[in-house]
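Apart from one protein chain that is not included, each protein chain of the complex appears where it belongs.
Presenting chain A:
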């Protein structure tokens, strides 16, 4: 089992230059994540949640404050952090097996060890038998499983997930949420999931970080003290979901939510229809 790391974010700030002026995207983010914890980050689009993940993975730099993994300041990408993006980002010219193996290109393992690691992770995400398939032959859900296997094959300490199931249909999404939970329990690593799906956040997270936009800040952190596997239909589950959704009930957040859901009247139906 991989070693899980503590992630410490203190007074993090990030600016982008917009027509010459530095515009704040993230402001005063402080968050400490325990080894093996599952943290969900929810917020409307534009709240900087993806930027936060990109800072943690190391694709974005030049931030104020501190992001440290086990006390080490993050200065770039590293194999101890893996990421799954919203799009699967598989290499279309490689098979499933070769795509998963990409993560091991710079590892010091022997070819036999690599092959074993690749096979284990293909099995882990339930794609045994699809080793030789090309990405165009896979469904969206299967592609995302391959992306998860590729991110995990290095045995990272932290896995970041940037709306990984956002583009999938509801049934596949539910199923992959269960699968992700199984993988998280099996691997025992730290996971940080960015999503705009509140139910997904409640189903998977130990804690839910609610962010608000312009500039991106943490509005509230909600604990999810429910035993796993969680019952989406239970009263406690609904209560926490309701609580988180309340945070979206005022001001700017709801405006962004309304952009996704054109008819504001269906918002009520939508959140009871699960």
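Some points to look at:
As a working rule, contacts are C-beta pairs under 8 Å (C-beta built on N, C-alpha and C of every residue); 3 or more make two chains touch, one makes a residue touch a chain; residues count from 1.
Keep this in mind: contacts and distances are computed from a predicted model.
For the chain of the complex excluded from view, the name given in UniProt is "ABC transmembrane type-1 domain-containing protein" [choices: "ABC transmembrane type-1 domain-containing protein", "TusA-related sulfurtransferase", "Dimethylamine corrinoid protein 2" or "M16 family peptidase"].
One of A:11, A:30, A:64 or A:77 touches the chain omitted from the figure, and that residue is A:77.
For the chain missing from the display, the contacting residue among A:9, A:31 or A:57 is A:57, taking the whole complex into account. Here the missing chain is touched by one residue of A:105, A:171 or A:227, and it is A:105. By the touch rule set out above, chain A reaches the unshown chain at residues 57-59, 77-79, 81-83, 85, 87, 89, 91-94, 102-103, 105-106, 134-136, 154.
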